[in-house]
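Here's the structure we're looking at; comments come further down.
In this view, the complex is presented without one of its protein chains, the others remaining in place.
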Amino acid sequence: MSETAIKPPTVPAYRGEDAGSVALWRRALRWEAALLVVLVAVLIFGSAESSTFLSSTTFFFTGLNMGEIAIMALPLLLIVMVGEIDLSVASMLGLSGAVMGNLYQNGSSIWLAMAVALLVGALGGALNGLLIAGFGLPSIAVTIGTLTLFRGLAEIILTNPTTKLFPTSLTKIGVLPVGGTQLAYSAAIFAVLAVLCAIVLHATPVGRSLVAIGLQPEAAQFSGIRVKRITFVLYVVSGIICAFAGILFTLKNSSASYGAGTGLELTVVAVVLFGGVSIFGGRGTVVGVVLSVIIVGALQQALTQMRVQPEVQNIVTGSLLLISVIVPNAGELLGRLRARTGRR
Amino acid sequence: MTALNTVDRPTAGWQVASSALLRARELGILLAILAVFLVATAKNHAFANSHSVQQLLSGAALIALLGVGETLVIVTRNVDLSVGSVVGISAYVVGMTFKHHPGLPVLLGFVLGMAIGAFFGAINGLVVTLLRVPSLVVTLAALYIIRGIDGVIVNGITIDPGSIPKGYQQVGYRTLFGLPWLAIIVIVVVAVVGYAMRSYRAARELYAIGSNPEAAALAGIRTGRRVFTAFLVSGTLAGLAGSLFLALHAQVDVTGGNGYEFLVVAAVVVGGVAIFGGSGTVFGAALGALLLNTINQALVSSKVSPFWNDAIAGALLLSAIAFDRWLSLRVARSLRSASGAHRDV
Partner (left out) sequence: MSTGELTEPLLVLDGAAKSFGPVKALVDGSVTLYPGEAHALLGENGAGKSTLVKILAGVYQPDGGRLLVDGVPVSFSGPAASRNAGVSIIYQEPTLFADLTVAENIFMGRQPLGRARAIDRRRMNAEAKAVFARLGIELDSDRPARGLSVADQQLVEIAKAISLEAKVLVMDEPTAALTGVEVERLFEVMRTLREQGAAVLFISHRLEEVFASCQRVTIMRDGSFVRTDAISEIGIDDIIRSMVGRDLDSLFPKTATEPGEVVLQVSELSREGVFSNVSFEVRKGEIVALAGLVGAGRSEVARAIFGIDAHTSGSVRIHGVELPAGSPRAAMAAGIALVPEDRRQQGLVMQLGIDQNVALASLGRLSRFGLIRRADERRLALSWGQRLQLKFGRMGNAAATLSGGNQQKVVLAKWLARNPDLLIIDEPTRGIDVGTKAEVHRILDGLVAEGMAVLMISSELPEVLGMADRVLVLHEGRISVSLQREQATEDTIMRAASGLPAGEAA
């Protein structure tokens, strides 16, 4: 602390043009680089195991399978950035599908059904937001509650899967790629949302605010950032986007059922964390999450093509998640151990 | 010197309020259970018969048992999401062992289940304390990995009642003095752990760690060792719950214990355990599990669509935490205006 006091006044106050690097960025980018390496490894592994792996079909099915998970991962990324969590995402997907299915089955127009589903998403998100931001309750407990609540409401609203056929012009998204490409519709939507999300998170005042809230909520508040309002809005956005994912999921399967997406919340959380987003908030990038989505999706495809049981995929997902938190901490652990042995 | 002694303190009022609050929580849940029970009985008299009550207790037993371990972990400001998959794998491995070695003593099934649980609990604890990785992430990863291993072991083959010794199955349905064996085992565990959490130094240190981690370190508490133990106990009890799962259902496949992790956390939180550590009892957690299951059974018995069950459970959890928050705000406010002080912490 005395350092600055002793320094002679001739030390220049700043060093000309600044290098412009940001400590956080550099640290995050290192993880993204690692993810890129992993992705290449997965692609090599996949193509070595199966000659059909590096094909447009694989690409299409990866997009189709990962689409909803990927889409829900984006609002969750923003929520984890502010140091909170949303475990109700998959239940909201189910609830939205149930609402849409019930309305459509009972004769309402498909567009109205979808609009109401989105509205339900906004309301559900607002409930989360109100309890967490407004009432100050811990998000993990609240969203475990709404996880159960939303799924329960879905069960009540739509006890049996729908039987009425959805318009084929919409359900084609489950079979066909976007015209002229091999991109599944949900993947294309994810790509658009990811770009939007990246701009918001990395280039706007709101994004900067999210980072500040995640790192130090009090300092954010003392800087005039409306922490509660932003948190509330994030949950509403999450609700709407998950409801939207529910619509996609329903159309893709040409049928709504209350159990849609059960258990997916953990996959979504895993994808976000594997993308290098810190569970404590303030650290993470959209690029990381996008890479994470692609890796998990590609790996699943590779393992499926190798006819590996789906359970093994669980082991792989879990291990990736574990590695993603252990590796950044390993250096520190080694240092601690060395310090301890050195002292004795 | 004595001047301050005469100063009015909010002590008495606050103390009454706070200890009453704790007791009120457990009492409140008990009353809620009773109320649900009475309403359900009024609608359908069969709800109060001994068989139904036994079912009620057996059904709550597993979640209550898991809740005990989860309480230990949550009290230290951690969380264990892997309990559901530990239940699944332990139930299956025990079942498989009996299938291949039919003559094994019944007790061994429980020992084996607990050993499997202890193994996974120890790994969770080691990674959390040694690598200082957030437990939410570690146990989420463990959930996946254990479920994956389970899937590989199961390989599509269900263990059916035929391969499980009769004596073992009896633990699932036999009763003693009208109480199911299953419930007795869990009640014993709850009583023992509940007493220990009140009366042993190591257990009190768990509360200290969750209450103020920095102060715990300054007080010389070996935080790592204690947190490790909490995970170890949680894993062991989850393993035991797996053994009991097998005894209760007499069959198990790859889905055994699926989704329990959230049920357990919900029960524990409804039971008054603070999700950010420092307070709560295993009695409360067990009662929370019983309340959730009573509601569940009451819906079934009252012929209300069982589909209401999840919605009610979720709403209950939300109201429980909202109520806690409201109460603590109120107590804080009354404390503030009572003392007129501005120096509360």
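The letters A and B name the chains in turn, as written, and every chain counts its residues from 1.
One rule holds in what follows: contacts are C-beta pairs under 8 Å (C-beta built on N, C-alpha and C of every residue); 3 or more make two chains touch, one makes a residue touch a chain.
Keep in mind the model is a prediction, meaning the values are calculated, not measured.
Enquirer: Would you indicate which residue among A:Ile132, A:Ala212 or A:Ile247 is in contact with the undisplayed chain?
Expert: Reading the full complex, the residue touching the unseen chain is A:Ala212.
Enquirer: Which residue, A:Ala48, A:Ala203 or A:Val327, contacts the hidden chain when the whole complex is considered?
Expert: A:Ala203
Enquirer: Could I get the residues of chain B that touch the absent chain, sorted low to high?
Expert: Residues of chain B in contact with the hidden chain: 1-5, 10-12, 14-15, 18, 195, 198-201, 204-205, 207-208, 210-212, 214-221, 274, 278-279, 332-333, 335-337, 339-345.
Enquirer: Can you list where chain A touches the absent chain?
Expert: Chain A touches the chain not shown through residues 1-7, 11, 13-15, 18-24, 199, 203-205, 208-209, 211-212, 215-216, 218-226, 282, 343.
Everything that follows uses one rule, which is that only the chains that are shown with their structure count from here on.
Enquirer: Let me have the rounded angstrom distance from the C-alpha centre of chain A over to the C-alpha centre of chain B, please.
Expert: 29
Enquirer: What part of chain A is in contact with chain B in the complex they form?
Expert: So the residues of chain A in touch with chain B come to 85, 87, 131, 135-138, 140-142, 144-153, 155-156, 159, 258, 262-263, 266, 269-270, 273, 279-280, 309-319, 321-322, 325-326, 329-330, 332-333.
Enquirer: For the complex, give me every residue of chain B touching chain A.
Expert: Residues in contact with chain A: 79, 127, 130-134, 136-138, 140-152, 154-155, 254, 258-259, 262, 265-266, 269, 275-276, 305, 307-315, 317-318, 321-322, 325.
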